[in-house]
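A quick write-up on the structure given underneath.
Of the protein chains in this complex, one is absent; all others appear in place.
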Amino acid sequence: MDNNYELKNIDKSEFRTVGKNAEKMESITRPNLTYWADAWRRIKKNKVAFISLMVIIVYIIMAIFAPMLSKYDYTAVDSSKMNQFISSEHWFGTDELGRDLWVRVWRGARVSLTIGFVATVMNTIVGGLIGGISGYYGGALDTFIMRVIDVMYGIPSLIVQILVMVVLKPGVKALIIAMCITGWIGSARFVRGEVYRLKEQDFVDAAKVLGVSNFTIIVKHLIPNIMGLIITNVTMAVPGAIFSEAFLSYIGLGIAPPECSWGVLTKTGVKMLRVYPYQLFIPAFFICTTMLALNLLGDGLRDALDPKLRGTE
Amino acid sequence: MGKYIIKRLGISLATILVLVTVVFILVRLMPGDPFSSEKMTPEIKANLEKYYGFDKPLIEQYFTYIKNLIKGDLGYSMKYKNQSVNTIIADSFPFSVDLGIRALVFGISFGLVFGIIAALNRGKKLDFICIVIAIIGTSVPDFIMGALLQYFFGIHWGLLPVAQYQGFKYTILPSIAVGFYTLAQVSRLMRASMLEVVQQDYIKTAKSKGISSFRVTYKHQIRNAIMPVVTVLGPTVAAVLTGTFVIESMYAIPGMGKFYVQSVQNYDYSMVLGMTVFYGTFLVLANMVVDILYGFIDPRIRIAGK
Partner (left out) sequence: MDKILEVNNLKFSFKTYGGIVQSVRGVSFDVNKGEIVGIVGESGCGKSVTAQCLVRLNPEPPGFFEEGSIKYKGKEITEMSEKELRTIRGVEIGFIFQDPMTSLNPTMKVGKQIEEIFIQRKLYNKSELKEKALEILKLVGISDGERRYNQYPHELSGGMKQRIMIAIALVGQPSVVIADEPTTSLDVTIEAQILDLLKDLQNKTKTSIILITHDLGVIAKMCDRVLVMYGGKIVESGNVDDIFYSTRHPYTSGLLGSIASLETKRGVELSPIEGTPPDLFSPPPGCPFAPRCQYAMEICYNKMPPEYEISKEHKTVCWLEHEYAPDIKLPCKIRKKSEVS
């Protein structure tokens, strides 16, 4: 920096007083985005999460359309075509009863994905309501509900699910019920914690001081703040539901034939592992990639929706 | 600290009580009359009737049930004639515990190591590898992992045995299968915890003392990062235990899990009941032990501050 040169060439006119500059006083050079716009921007940047989202969407589309478009029915038994490997006729091969595996995989996708999403969403709604009310109103009600939740949290969910499935007739509805019975606890705990924490924050007091009603506070202030976290949690809980279905079906308690799910396919696949490994690898591949995609998407969502990371990459 | 222990104990006991009550109710709801099954011989019927008191009013049945449980009597199997659930558990549980402990040791030790390595090498290749391993672990269900391990290491490459439990070599594959999820979870958590701790002010204080970065990492970062990881050990034990169910069947290990799954598939109701109560109680107690242990490790709980 050539200070001397600059000093010599100063003109007296530059010393005209201009005073403060209201605009430059408080300039913020970063564009201001809303919470959701900022979150979307961050998700788009996260290639991994984005690809995962695409994968899930593809699976869902295939689950809906592939069985419809195929000429084979998922229950169609054909003893002349047992245990055939992948071919142009049967894109995923056939199983021990000659059934086309391509159709069965996508039929199974329907069942497994439906159970996974429906059970998780229902859990979250039920648990969220209970947790939210408990957290918001506090007091004796909150203490009571929290005690109940603490006690029930300790009961191992898989065991309860097993028992419930022994009692109920196997099937999609039964599985969803079993998962709801055990799953609402986690959501209730989580939502209650968040609501309680938010309730203590100053912006709620500020709203109350301004005379905003309880209902409006819940809807306009608390829920938007929690939505992000709830979406993330749902995304990360679905793999657990898919796993539970697979596990229960594997031990024979979940979905019963002639219906099929990824869990059922895994069961028969393991039986055939020594001789026809493809019958396990294919459904296993789909289970794993679905759970993987959901986990990665959940991670990405959590990073994107975390308000503390707003305005950063 | 004492208050903390009592609270934990109280909740655990309440949980066990709720659990056994739920089991009691569910048994009464099970389809079909267990007595009409062909497996029913007069002796078994007599045993069961004595144990459950099916002809007495419900409340009395409940108290008989609780009384039996406190005595430690879990009932009789309907399939294995005249064998009490207690004997079957006593014979098979040790195998499951052995497998479970190996899986936990594997999962926790490797998980911690991977988590620490990943955090210290953030953004570099090692971090990436550890993250990938962790993601695989949480996305691949344990029974699929077990099947894959069996196929590749046992059948295809013939490196390790895949059935029974007669020596250290036999325990390798099933322990990995059961413990992999734990490894993934622990490493993920440890990594996140390490990264969070490193941002804390006391790390700067430690650095300002002019001590080596190894000491900063070990005595300050790891010591504090491990805390949150310990809190998930309770549910981890549960995951490991339920993991044994299927892996034991797959690898022909005579553990309790195998019997449990079998009795479910055989509709051996009384076995299912007795074992469920046993498992449930065991898990609740394990959780409680872990919670109390955490209280000892974290000085903030051990010595209640002012």
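Before moving on, here are some points about what is shown:
A and B are the chain letters, set down in written order, and residue numbers restart from 1 in every chain.
Heads up, the rule we're going with is that a residue touches a chain if its C-beta (ideal position, glycine included) is under 8 Å from a C-beta of that chain, and two chains touch if they have at least 3 such contacts.
Since the model is a prediction, treat every value here as computed from it, not as a measurement.
Just so you know, the chain we are not showing touches A, B across the whole complex.
Interface note: of B:Phe63, B:Phe128 or B:Tyr202, the residue touching the hidden chain in the full complex is B:Tyr202.
For the chain left out of this panel, the touching residue among B:Thr21, B:Ser109, B:Ser213 or B:Thr231 is B:Ser213. Contact residues of subunit B toward the unshown chain are 200-202, 204-213, 215, 219-220, 223-224, 227, 298-300, 303, 305-306.
Touching the omitted chain from subunit A are residues 3, 6-7, 10, 12-21, 24-30, 312-313.
Please note the rule applied: only the chains that are shown with their structure count from here on.
Centroids of subunit A and subunit B (each the mean of its C-alpha atoms) stand 25 Å apart. Residue ranges on subunit B touching subunit A, taken from their complex, read 11-12, 14-15, 18-19, 22-23, 26, 29-31, 135-136, 138-141, 143-144, 147-148, 150-151, 155, 238, 241-242, 245-246, 250, 261, 264-265, 267, 269, 272, 276, 279-280, 283-284, 287.
Interface residues of subunit A facing subunit B in the complex, by the touch rule stated above, are 147, 150-156, 158-160, 162-164, 166-167, 169, 239, 243, 246-247, 250-253, 266, 269-270, 273-274, 277, 280, 284, 287-289, 291-292, 295-296.
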